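Removed from the display is one protein chain of the complex; every other protein chain stays in position.
Here is subunit A:
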Amino acid sequence: MSDSARQFPAYDPADLWILDHEDIDALEIGAGILGTGGGGNPYVGKLRARQALNEGLQLSILPHQKIHDDALVVSVGGIGAPVVGVERIREGREGLRCIRALEAHLNCQVDAIACEEIGGSNAIEPLLVGAYAGMPVVDCDGMGRAFPEMQMTTYSIYGHRSTPSAMCDVHGNVVIFQHAASELWHERMARATVVSQGAGSDLASAPMRGQFVKKYGIPNSYTQAIGLGRTVRAAQKAHEDPIDAICKHERGKRLFTGKITDLKRHLQGGFVRGEVQLSGIDAQHGETGQVLIQNENLVFYHNEQMACCVPDLILVLDVDTGEAITTELLRYGQRVAIVALPCHELLRSPQALDVVGPKAFGFDDITYVPLQEV
């Protein structure tokens, strides 16, 4: 892994997209939508990004295909409980310390950051780590949405071993996971460690080569999230239907418009599981809908027919603003639009479906049928 003496430039600085305040505002909305109900609230991350910009730091994105094949890229993200994220806010440099710890452990120099999960609060964390470390974030991620567990990334699915990895907390504690027998073991050990660290840490996985990231990272995640946020903002300003605007921008499908008529949530194995019942309004008066939840929105039934399931994206959006409603904020009487977005092809292969398909979430009776693109 030692690349200390290498000669190539990892990327051309002229290719970088430097983010401004407006991009960050759009990213908050877009990442919230791609969170498909989970992923944590990006608001705190947005505030931190604003602080970083005001301090003169540079938040930059490198186009996906512009990273050198041999460059070292580290995927980083927050790990823990969303409620901790809004109360025990981070110290700020956890992610940077993860990168430095990995570099020291592996005697290498990291060139760029990759995003683990574009949906929710983990969209902004890599940008902050990159800003502190003086590195860009490659325009890609490992999920194209939000998922509850670490092994559910395309990086892991397509053969990258995420160990050795480094986890840091607010105190400055650093844990290196030298080796995990499987990606699932890594997830289990990381989960146990993060609880002892107060349930809000950062984790950086083993470096990947640029070549691998270009092939197996879900491309253009930041372009998509920021574009999505801008689309919603523009529609709100022009008093146009933000749901239609999202569908048009994302080649998505508006599956249902309705009102929440019942809501059940319960704890199971540390996850919030639940279901939302909907009754149609406007053109869909008299029809029914149902969303099944496990932290994220996983399955949607329309008139008792399965209409969309993981890994395709099921968005529950406020019908008036077009902004995402996370699963913990759902409540009776809300008027919502259910929009489905096609997931990336990388999540639709048999090996991906083993990890992120309906059966991986315990829906044994559901067979994944790819959402038809509009």
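Simple rule for what comes next: a residue touches a chain if its C-beta (ideal position, glycine included) is under 8 Å from a C-beta of that chain, and two chains touch if they have at least 3 such contacts; residues count from 1.
Assume contacts and distances are computed from a predicted model.
Student: Which of the following names does UniProt give to the chain that is not shown: "N-methylhydantoinase A/oxoprolinase/acetone carboxylase, beta subunit", "1,2-phenylacetyl-CoA epoxidase subunit PaaD", "Na+/H+ antiporter subunit E" or "Sugar ABC transporter permease"?
Tutor: "N-methylhydantoinase A/oxoprolinase/acetone carboxylase, beta subunit"
Student: Out of A:51, A:107, A:303 or A:367, which touches the unshown chain?
Tutor: A:51
Student: Which one touches the absent chain: A:16, A:108, A:170 or A:234?
Tutor: A:170
Student: Pick out which of A:80, A:130, A:229 or A:342 touches the chain that's been left out of the picture.
Tutor: A:80
Student: Which of these, A:107, A:261, A:303 or A:349, touches the one chain of the complex that we don't see?
Tutor: A:261
Student: Quickly run down the residues of subunit A that touch the omitted chain.
Tutor: 44, 47-48, 51, 80-84, 86-92, 170-172, 191, 195, 198-199, 259, 261, 265-267, 270-272, 295, 328-329, 331-333, 335
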